[in-house]
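First the structure, then my questions, so here it is.
A single protein chain has been omitted; all remaining protein chains appear in their positions.
Which chain is which? They are A and B, in the order written, and residues in each are numbered from 1.
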Amino acid sequence: MAIITLNPIQKPSLLLEADNIKPDVFAGKSLDEIKALHVFMGTDQLTLGEFFEVSGDSGATAADTKIVIDGDISRVKYIGMKMTAGEVVVNGSTDMYAGAWMQGGKLTVNGDVDAFSGLAMTGGELIVNGNAGNYLGAAYRGDWRGMRGGVIRVSGNGGSDIGTFMRGGEIIIGGDVDVHVGTHAEGGKIVVKGDAKSRVGGQMVKGEIYVFGDIEVMMPGYQYRKDVDLEVDGVSGRFALYEGDMGERHPKKKGVTIYGQLYMKY
Amino acid sequence: MSKIVTDVVCPFCGTLCDDLEVSLSDDGKEILEVYNACAIGAAKFLHAQASDRITRPRRRQEDGTWKDISYDEAVDYTAKMFAESKKPLMYGWSSTNCEAQGVGSELGEVVGAVMDNTATVCHGSTLIAVQDVGVPGCTLGEIKNRADRVVFWGCNPAHAHPRHMSRYSIFPRGFFTGKGAKSRKMVVVDPRCTDTAKTADIHLQLEQGRDYELLSAIRVAFRGEKLPDVVAGIPKEKIYEVADTLKEGRFSVIFFGMGVTHSLGKNHNIDIAIAVTRDLNDYTKAAIMPMRGHYNVTGSGQVWGWQFGFPFCVDLTRGFARYNPGETSANDLLMRDEVDSFFSLGSDPGAHFPNESVKKIANLPSVCIDPHITPTTAVCKVHVPVAFVGIEVGGCAYRMDNVPIETRKVVDPPEGMLTDEEFLKKVLDRVREIKEA
Partner (left out) sequence: MAEFLVKNGFVYDPVLGINGDMVDVAVRNGKMVDASDVGTNATVIDAKGMTVMAAGVDIHAHIAGPKVNVGRNFRPEDKLFNATPGKGVMRMGGGHSVPTVLRTAYTYAKMGYGFALEAAMPPLLARHTHEEMRDTPIIDEGALPVFGNNWFVLEYLKNNEIENTAAYIAWLLRMTKGFGIKNVNPGGTEAWGWGLNCETIHDVVPYFDITPAQIIKGLIEANEYLGLPHCMHMHGNSLGQPGNYGITLETLKLAEGYKPKGDFGRDQVLHNTHLQFHSYGGESYTSKGFASASKEIMNYVNSVDNITFDTGIVTLDETTTMTADGPFEHHLSHMNNLKWVNSDVELETAAGIVPFIYGKNTFIAVAQWAVGVELALMAKDPMRCFITTDAPNAGPLYRYPRVWKWLMSLKARDALLEDAKYGDKVRNACYIGELDKEISLYELAMMTRAGCAKALGLSHMFGSLKPGLEGDVVVYPYNPETADDPELIEQAFGNAHTLIKGGEQIVKDGEIVSNGNKRTFWVNCKTNENAQVQHDISEKFKKYYTVTENNYGVSAHHYTPNPYVIEVDATK
């Protein structure tokens, strides 16, 4: 796999929108062509080369291209947005929309990601070795089609609104999360290895949520069903299975009503 | 003989009362009395007459004192500020008419601004919820004529929208509600025992910040599913009772305010309140309505809706419109240092924004358009006083239920004063000149 390395050389005075930083755009381009790609700061259209030192080679296709960003890009948005293949590694933190609308490939952030990362993702892997901001793997405003595929793995804590309107795929949070987990979910799987505050699985139609730690306030529309022994993301244990949200509509499959499932580890 | 102007529209809150009568001096220049208005509305009309009113733009000096400047100088400062900005924030747009909002939209487009209105600290969360789940609503006359179950959730109209209950929601005798208040059951949900709560048939004094859980519980109750003994501090028996009360009405309505829009969970509280209303429509007829604050914040969302497709948090910097509250919202932009100039019109962010944001405004090139001296003018570099919309100039405004009403001009503004619309047009022309040069 060919590797292109970006070294930040200038911090944007406001912020940078860099939706071009993805293998799909870099593939098949020379270093000069990559440097000439557009980035935006407010109304200013600038070039990638003004903010990054660019070295290495791009592959012929996105799948053959790996982008390594060495340094802090916590004021750069849209890293890996809509990427379909290949790999991006950020050795530092990124701003909003990391891996948003991602369809394939792998985006690793060795640092934190800000809000709206993995938004409406349909495939690929988003690995965050740090903390994630709000709306991780959520739907774009107004859309009932949230995350539909792929995996998001965060080693640290998550924010609020994780997996809102989720329909598929998997989100694993190593630490704690803020309010609203899997709200309006209609599929998919969310694992929280730490504690959750409240509003877990509110208005959930179907899907699975696993919480290893405590939930400070349970939703009133969840009913205890039974205990089950499970292995979840490599951790074995006994879980209490709750179903809900009883206040929400639910589909039927072969005459049986399907609920959202909330597993709480003992 | 004083002269009476009738059918005057009150430019204060989203109730947009249109039955005011204003008596003027013989020469028609001075407002003497305001009839039918609430105390706040009347004060707004009379305040316009203040003898110490600022009538010319002012620019802050190095030493912090103000110096009067001409409107042309203010136009030039504003236009240059925009022309030199990479990402200007144009905020407010709620206490002005739709005509000014329209010119402002074009200006925002030309300079590549982010446009946000007061919904951002008010009912923006409602707008987000509506985008997620829709909203069953109606005009206020439907409430007046049909509603027999009225819920006020996290709002206190007795103080914030003083004539709401008498004009629309509780007391009026409508076509199918001939007995007025007697034909209605009133439910108030509020952690505080407000003056509105004191007049209610049922007051649910829930725990602060547990609205989402209580609304969810009502949905569970609608479906006859079992509930924990207590939710949000309310015993389940009471929850079942309220659920039945709402279901048994012929027409139920929920009004809600900032008690739910800006407490924990924000848009989700509204989202689930809408879900409650949607559920109710399977049993009876039901509607839900935000108690919008500024008299034309609703219009601002409408104008941007037809021009850009979004009701607030509109980012025009890239030449096309984008939208995502949390990113393109005024406070997020200010706190994250994403904008490099600030323009305020028809609002008072100095009073409404968190201190952290106001400090950022104070460090930016900034212009405030406002008839009054406000906490915002106190932190801005240039203050441009303008005529009062709805008093000194007419124009369209949208009531909280999206009914557009044309406000009236009652008196002339002080000589030589510009309106919002006139000032914005001059800035737009000047920006175009600068851009072409």
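Here is the rule we use: a residue touches a chain if its C-beta (ideal position, glycine included) is under 8 Å from a C-beta of that chain, and two chains touch if they have at least 3 such contacts.
The structure presented is a predicted model; accordingly, all values stated were derived computationally and were not measured.
Enquirer: Where the complex has a chain not shown, which of B:Cys13, B:Leu316, B:Ala330 or B:Val389 is the residue touching it?
Expert: B:Leu316
Enquirer: Can you say which of B:Cys138, B:Met291 or B:Leu345 touches the chain missing from this structure?
Expert: Only one listed residue reaches the unshown chain, and that is B:Cys138.
Enquirer: Of the listed residues B:Pro88, B:Gly301, B:Pro349 or B:Pro385, which contacts the missing chain in the full complex?
Expert: Reading the full complex, the residue touching the unseen chain is B:Gly301.
Enquirer: List the residues of chain A that touch the chain left out of this view.
Expert: 140-144, 249
Enquirer: Please give every residue of chain B in contact with the chain that is not shown.
Expert: 6-7, 9, 18-19, 98-99, 102, 106, 109, 127, 130-142, 144-146, 167-168, 174-176, 250-251, 278, 281, 284-285, 287, 301-303, 305-311, 316, 318-324, 394-396, 398, 402-406
In this section, only the chains that are shown with their structure count from here on.
Enquirer: Using CA atom averages as chain centres, what separation in Å is found between chain A and chain B?
Expert: Spacing between the chain centres: roughly 34 Å.
Enquirer: In their complex, what parts of chain A are in touch with chain B?
Expert: 13-15, 17, 40-44, 96, 115-116, 134-135, 140-142, 144, 165, 179-180, 183-184, 198-199, 202-203, 217-221, 223, 245-248
Enquirer: Please name which positions on chain B make contact with chain A in the complex.
Expert: Its residues touching chain A are 85-87, 111-112, 128, 131-132, 210, 212-213, 216-220, 222-223, 225-228, 231, 264-265, 268, 271-272, 275, 279, 317-319, 323-327, 336-340.
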